[in-house]
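Take this structure first; my questions come after.
Left out: one protein chain. Kept in place: all the others.
Think of it as A, B, C and D in the order they're written, each chain with its own count starting at 1.
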Amino acid sequence: MLELKNVTKTFGGLTAVEKVDFIVRKDSISGLIGPNGAGKTTIFNLITGIYKVTGGEIIFKGIPIQNLEPHRIAGMGITRTFQNIRLFKKLSVYDNILTACHRNAGYNLMESVLRLGRYKKEERNLRQDTEDLMEIMGLSKWRDHTAHSLPYGLQRRLEIARALAVKPELLLLDEPAAGMNPDETLQLMNLIREIRDRFKCTIFIIEHHMDLVMGICENIMVLNFGRKLIEGPPEMVQRDPQVIEAYLGEGAKLGA
Amino acid sequence: MDWFYIKGILILSGINLMAVLGLSLLTGFTGLFSFGHAGFMAIGAYTAATMGIKLGLPLIPSLLIGGLISGVISLFIGKLTLNLKGDYFCIATLGFGEAIRLILDNVQYFGGARGWPGIPLKIDLWNVAIINVVGILILINLINSRHGRNMIAVREEELAAKTIGIDTFKHKMISLFISAVYAGIAGGMVGYYTGFLQPKMFSMNKSTELTIIVIFGGIGSISGSVLGTLLLTALPEILRAFALWRLVAYGAAVIFIMISRPEGLMGGKEITLKGFIRLLNIRKRSGKAAEG
Amino acid sequence: MLKVENLHVYYGGIHALKGIDISVEKGEIVTIIGANGAGKSTLLNTISGLVRSREGRIIFKGSLLRPVPHHIVMKGICQVPEGRLVFANLTVKDNLLLGAYLRKDKKGIKKDLEKVYELFPRLAERQKQLAGTLSGGEQQMLAMGRGLMSDPELMLLDEPSLGLAPILVDTIFAVIQDIKKIGKTILLVEQNAYKALSTADRAYVLEQGKIVKAGKAADLIEDPTIQESYLGQKAEAGDRKSEVGF
Amino acid sequence: GQKQEAAKEEQKTQEAPKEEAKQETAGDVVKVGWIGSLTGDQAVWGQCEFNTVKMLVEEINAQGGLLGKKLEAVGYDTRGDAMEAVNAVRRLTSQDKVVTIIGPNASGQAIPISTVLEEMKVPDIATVATNPKVTVVDGKTKPFNFRVCFIDPYQGAVAAGYAADVLKFKKAAVLYDVADDYSQGLTEFFIKTFTEKGGEIVAKEAFKSGDTDFRPQLSKIKTANPDIIFMPYFFKEVALSANQARELGINAVLMGGDGWPSEVLLEMAKDAVNGSYFVNHVDFDDPAVQDFKNRYMKKYDRKVELNGYLAHDAFLMFVDAVKRANSFDPVAIRDALETTKIQGITGNIKIGKDTHNPEGKEAAIIKIVDGKYVFQQKYAPSN
Partner (left out) sequence: MIQFLQQMINGLSIGSVYALMAVGYSLVYSIMNFSNFAHGGIIMLGAYFGFFFLTLFNWPFAVAFLGAAICAAALAVLVERVAYKPLRMRNAPFLYFIISAMGASMFIENFVIATIGPTFKTYPAVFSREPFRLGPLFIGRLDTMMFVISAICLAALIYFIDFTKMGKAIQATAFNPRASALMGINTDLIVITVFAIGGFLAGIAGVLFGMKYTVYPQIGFITIKSFIAAVFGGLGSLPGAVIGSVILGILETLISGYFSSQFRDLISFSLLIIILVFRPIGLMGKSTEEKA
């Protein structure tokens, strides 16, 4: 579904991502791990068009997308959450999601200004969609709270809900479990599985919580210094000595 | 207070309000700060007056054409400048506003800096009120549609807006266009109200005055803009008697509101019928509670 | 050394802390665990003066703390805030030097700088880079390093392992042990409750703005309710979880 | 002194509503309106005008009033803004019920107020609004607008005529303020007359209100090597540009209009403007104006600006019209104003019925010699 071909990104003299090849298969949950500063977030930024690639191609459903505007890429069905949460801080939970639902309505400017029939019908649907999403994501209770006053964990959840409102085919999650305790992480893990099944979307995760990554990812790419270290199923990645040395550390080795 | 005088203030408020509403969309809802809106007013004013005098069009079509031309020009400006951030955009719009004024100063066809008298007087309280009501309704509808929400998203967090598929540039453009149309219509009304146009009327002071009103009323609130306009247009009139001290008091009032209610008068909230009823209910309930 | 008495904090109408009492003794590592939104960050922010309390007292080394952040830093309390808050517009090195803003001993500063670079070699590599362009984990290292540079008596750490690669999580906790060894006191807030409890001497459990449990860290780690709600272990599905990654 | 004045102002306005109520019943106080800039960048002139009007009102009251009634001056600030001027006039005519309005000092405000005047049927005598369109638009005379000053075309023609015919200059340069109506007006008519008289305009350069540096333009003018530079704008800019011209080694004679006369000009650019000419409404040394000059100085402890003289004469016109109409009815005053024929301190004022301008009012040509304003002659352009 998504293919990175020889993707490279440099910042001035610094090469953040170097010749990375990777394929995300449809309906899979894939993982991206690697030490801090390995270039993981940068890869997400490249996929979503926030950064322009220095070299290589990114192909989504057969179409090269590396030079498209971010909103175009989102329009094609790729959306994401951010490592540093970027909600519409001053809006309520409800409005955050409702705003993101915009793509599911087609009425134009004239129709909205004059409140024509299509506006009313579609707007009703949007609002229903929003309610449904809040329900699924367990946010109904927080409906009227402004986003910035939510606790950290809920903000992350809201970010996912907002991304889902776009009805993505590919969902990129950048450290969704950061700041959650193990119990919450476990819940999140189930939630992600549920999302995959329910929304029929492919998921690509960056995460440092190994429980989560190893627990739900079918295929994992390990990045180190911008280069791909290895790629494979969790069991294999977990035991790889290079990965242990560069990323997991001795503690994990003992445990394994 | 004499009705004739009050009427004058109301008409002036109405004219200001139209421009403020447009700017409210741009600044309040889309988060773009313009110092050049007087320029759009000027374009609308001179176009509308031309339509009326040279082509003999009636008021409303003249105003609409004035607004439209102003909007079309805003598209060119927007194309060039909307990618700029914060103060850079400000400066670009400031430059635009001053440039428009300078052009008008030099165009002798419209009387240059000496002004253009003899524009027919067609504005009265009624047509100002109707134009404003329509303007407000359109704006409310817009804000409560996906387009309006997208603009707010651009204001709140542009990057996130992009990643949920909002064409931020396009929405900034729409917002600028509409606000320029509103400003253009307001400008047209200035001409038809005073019967006289002069580039001086559309100086940077006018632009900053509009911005002050928008922020004063509260960002992201239409009722705030309405309230702000009424108050800030009436305030100098109320203070008129203070002569020399009038603008000192005005400046102090602006600072006072900003520091005591930093989110402006309304601050993102709207006066709605529902809210009003809720307020009444709370009163009733607390009244009952007090009884009980 | 630090004593918090009957602390109440409000955000507008939200009652975030509802009468907190805790104490930290010199040379101890004390940890506070709790779910999202329990009020852990609020507690640390109140101690460091960023948030004002409505009621209650905070006593440090026998004297009442004035709620002014730079005074509190001067007294020897330093917070490493949640979400890093590095100075994005300054270089890595400048960030670290700002950590030592109130220190006068040039030599000591230089020595500590070397020490931080030793702990986090990645920072040494990126000395000249603007902090804003560092990766998330790199920023976390920087925030930690910056805290160390102020050479405090009491360090308040708010989720220092957030967003760090497992290998670095180990490093961070090792660093925390090191800091303790040189006689510093630490108040640690962590989501990674297992690691936190393994490192700490004592612990408090915060739930919805109230302390619901307190005790020796070693005891709490064995406590089944704690295990269930904070260590991610359903009683049956026992040990597997804690083995991997943490 | 000013503070107290302002305080007095405040007091007065607090009492105003009460007074108004009294007037309705007793009717022994008649109000005269004034508008102009008390704040903003035109405040210098506005304040002087209003002071003059207040002083004259006091003097009349001290002498027992007019037609047996006491006068009261009500003045409002316009910030130099057209819309504000409209509102101020609305308030003066409806709420304060003034019988006549004096001011404003700028055409940009004088033109738009006429609709209100006509609606409320109250006459206005503008002080230094020099645009012809203040009183006549498209050949139609505005019934309620009058003025005491001469108009731009006239002043421009006087300057050009004097330069060409009397001073015999052939090559003129013009530096003007492109954003100012007054400056554009004078420029237009200066150029017109000067070229008609066979002179040549060798350079026409512009600046914009608010500018403080004119050297780029002056450097360009210098290369055109004119005999005379026409500077139709206000004294601050005149002083700056004159100084800068001399700094650049320009020796041409400078000439200007009624924006020039001021103490500041001489203080700032005494040497630079030495030998320059300007067109004025009055000869400052004319015995006729000395009395007023002294009274103003005595009362306000500062020198009267040029606007004061014109406000003075506007007030004279008003008093004269009331006396002749023998009534305070605004329409009657208007009718009387149309046939005004008095001797003011700024000259003979004979209002033209079709123009509402003072007809044939001669201009005074003044030369600056060693830091003094030296009257040359009364001059009217011949053609």
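Heads up, the rule we're going with is that contacts are C-beta pairs under 8 Å (C-beta built on N, C-alpha and C of every residue); 3 or more make two chains touch, one makes a residue touch a chain.
Remember, predicted model here, so these are calculated numbers, not experimental data.
Visitor: Among B:116, B:177 or B:245, exactly one should touch the missing chain; which is it?
Guide: Once the missing chain is taken into account, the touching residue is B:245.
Visitor: Which of B:18, B:186, B:201 or B:219 sits in contact with the chain that's absent?
Guide: Of the listed residues, the one touching the omitted chain is B:219.
Visitor: Of B:168, B:194 or B:211, which residue touches the hidden chain?
Guide: B:211
Visitor: From the list B:6, B:72, B:103 or B:235, which touches the chain that is not on show?
Guide: Only one listed residue reaches the unshown chain, and that is B:103.
Visitor: Could you please point out the subunit B residues that touch the chain left off the display?
Guide: The list for subunit B reads 27, 33, 80-81, 83-88, 90-92, 94-96, 98-99, 102-103, 106, 159, 204, 208, 211-212, 215-216, 219, 244-248, 250-255, 258-260, 262-264.
Visitor: Could you please point out the subunit C residues that touch the chain left off the display?
Guide: 48-50, 69-70, 73-74, 78-79, 81, 85-90, 94, 97-99, 101-102, 132-133, 146, 150
Visitor: So that we can see where the missing chain sits, which residues of subunit D does it touch?
Guide: Residue positions of subunit D that touch the missing chain: 2-3, 6, 39-41, 43-44, 47, 178, 205-208, 210, 212-213, 215-217, 219-220, 223, 235-236, 239-240, 243, 247-249, 262, 264, 267-268, 302.
Assume only the chains that are shown with their structure count from here on.
Visitor: Sort out for me whether A-B or A-C is joined by the greater number of C-beta contact pairs.
Guide: Looking at contacts between chains, A-C has the larger number.
Visitor: Can you give the whole-Å distance between the Cα centres of subunit C and subunit D?
Guide: Centre-to-centre distance between subunit C and subunit D: 73 Å.
Visitor: In angstrom, rounded to a whole number, how far apart do the mean CA points of subunit B and subunit D lie?
Guide: One centre to the other, that is 35 Å.
Visitor: By the touch rule stated above, which residues of subunit C touch at least two different other chains?
Guide: none
Visitor: Can you list the subunit B residues in contact with two or more other chains?
Guide: In subunit B, no residue touches at least two other chains, as defined above.
Visitor: Edges wherever two chains touch, nodes for the chains themselves; is that graph a line, a ring, a star, complete, or other here?
Guide: Line.
Visitor: Can you list the subunit C residues touching subunit A in their complex?
Guide: 11, 14, 33, 35-37, 82-83, 122, 129, 133-138, 140-141, 159, 162-170, 191-194, 228-233, 241, 243-246
Visitor: Contact residues on subunit D for subunit B in the complex?
Guide: Counting only subunit D, the residues touching subunit B are 2, 6, 9-10, 12-13, 16, 38-40, 47, 75-77, 79-84, 86-88, 90-91, 93-95, 107-108, 111-112, 114-116, 120, 131, 133, 137-138, 177-181, 183-185, 208.
Visitor: Give every residue of subunit A touching subunit B within the complex, in rising order.
Guide: 48-50, 69-71, 74-75, 79-80, 82, 86-91, 95, 98-103, 105, 107, 109, 112-115, 119, 123, 126, 162-163, 165-166
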